[in-house]
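For this depiction, one protein chain was excluded, whereas all remaining protein chains were kept in their positions.
Our next item is subunit A:
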Amino acid sequence: MESAYQFLVAPFVEFEFMQRALAGAILLALGSCPIGVFLMLRRMSLTGDAMAHAILPGAAVGFLLFGLELVPMTIGGLVAGVVVALGAGAVSRLTVQKEDASMAAFYLISLALGVLIVSMRGSSVDLLHVLFGTVLALNDDALFLIGGISVVTLVSLAIFWRALVAECLDPLFLRSVSSLGPPVHFLFLGLVVLNLVGGFQALGTLLAVGLMMLPAAAARFWTTRLEPLCLLAIAIGIASCVAGLLISYHASLPSGPAIILSAGIVYLLSMIIGPRGLIPTRLRPAAHRTA
């Protein structure tokens, strides 16, 4: 018992930076994970990845002008993310090009631009910071930002839930009964950007998308209903954060990758043993029922 306490609880009791990291990670999972579920269901899993790259040049401009400061880098990231989301969305709606192609084009341009801008001022250490985050160095401002983003995300999801579901399940139906389709699509992309920007404070641009997508993908192996899917994704996200922080603390490993790898392990296990995973679907009895 004693050693379990020492291993699991003590780090969070004794060190304030661990408490802050835990709070930040949990707040982030609350918003990011359900967003990830909707991204996955819309077959936009890779869009999250693309958007994570897209916010880089904005954050980099903030960094270039003000150094490693939360507010300018956040605003820069938001602006870049929204520009890319709107741009890709507009290209796919106004031209024959599909959204995946336009998204890829925009994010590649963005990523190159971002790396270029960071390299104009910073060292490779700074670049690593922007890319891989600092969950162990969250200050009050960052925590408030992440908390605010979670609240905005959860409230928006609650209000627009019915429209979001309809837009995923049967977009033409939504268009025939309501004009909410396009605004809800852009609201959703906005929430993706917002959560990635929140995530990049804690985990960095590259790993923020991991906390968004891995819990969602893992949860899909366990349930066929939407609401449990979102709740399970959040639970997996929070558990991964706790596990990742502990591993990072005890083994002196970088915290961001430890969190994402924890989520990765949950994903792999779910894929193998989840009710919709490999083993249960392969091991069904060969006999069949009469009806």
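Please note the rule applied: a contact is a pair of C-beta atoms (placed from the backbone, for glycine too) under 8 Å apart; a residue touches a chain by one contact, two chains touch by 3 or more; residues count from 1.
Just so it is clear, contacts and distances are computed from a predicted model.
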Revision key, fill the gap. Record lookup, UniProt, unshown chain, options "Metal ABC transporter ATP-binding protein", "Glutaconate CoA-transferase subunit B", "Cytochrome c1" or "3-isopropylmalate dehydratase large subunit" -> protein name "Metal ABC transporter ATP-binding protein"
Exercise for review: With the full complex in mind, choose from A:Leu94, A:Val177 or A:Ala286 the residue touching the hidden chain.
Suggested key: A:Val177
Revision key, fill the gap. Cross-chain touch to the chain not pictured, restricted to A:Ala166, A:Leu207, A:Leu246 or A:Ile260, is A:Ala166
Study note, to complete from the structure: Contact with the hidden chain, among A:Ser3, A:Thr224 or A:Thr290, goes to A:Thr224
Check your understanding: Since one chain has been left out of the picture, which residues of subunit A touch it in the full complex?
Key -> 41, 159-160, 162-163, 165-166, 168-173, 175-178, 180, 223-226, 229
